[in-house]
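Just one protein chain is left out here, and the rest sit where they should.
Entry: chain A
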Amino acid sequence: MKANPESDPQPNSESNSEFNLHEEMWNDWDVPRDQLLAGEYAGGVWKRSLLLESAARIVFPTVLVFSIYLLIAGHYDAGGGFSGGLVAGLAFVVRYVAGGRGELATILRIRPLVVVGMGLTIAVVVALAPLLVGGEVLATTTFDVPLPVIGDVKIATSLGLDLGVYLLIVGVVLDLLRTLGAGIELQAPGDRTSKREGA
């Protein structure tokens, strides 16, 4: 999951698709990267809103950081993998609502189901891991990790399970956006965007 649009190549519009790669780079090096706003190509079925789109982009990293805070804080405070995952999912929902599936495609290179699979794998492996050291399934221990600046941090092994749940929820939300959002958008009349999705 890359959150930085800088690394995205400029998607081809019809006029410059006939250029070869070299020429394209030569011509495009000073074209503004769509850091705060998607370019003209990212048309959707609905009218675009400048305010909403740029606000979504500004808010996006903050919400992701907050979701990671929730994930880590979950062991002692309110939070946890599930709520963290939902908040992270909401970050993607905001981006989708603001910019449509084109916007979602710029931040996401990985298939949602793979994210779900990764989350579930991590969760099950963490659940099974104690068997290797002779404990019960799902048993947890706590490690004291001395970190510079912050000091001693207690990390429970159940954080791994939470991480798995986090990824699973993010994957599910992304898959919902893909099937119920982008999938429907693709079939909607009046959508002239290029069909870039391989899913």
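The rule we apply is simple: contacts are C-beta pairs under 8 Å (C-beta built on N, C-alpha and C of every residue); 3 or more make two chains touch, one makes a residue touch a chain; residues count from 1.
Throughout what follows, contacts and distances are computed from a predicted model.
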Among "Multisubunit sodium/proton antiporter MrpD subunit", "Haem-binding domain-containing protein", "4Fe-4S dicluster domain-containing protein" or "NADH/Ubiquinone/plastoquinone (Complex I)", UniProt-listed name of the chain not shown: "Multisubunit sodium/proton antiporter MrpD subunit"
Residue of A:127, A:155 or A:176 in touch with the missing chain, whole complex considered: A:127
Given A:97, A:139, A:155 or A:176, the one touching the chain that is not displayed: A:139
Residue ranges of chain A at the interface with the undisplayed chain: 113-114, 116-121, 124-125, 127-128, 131, 135-140
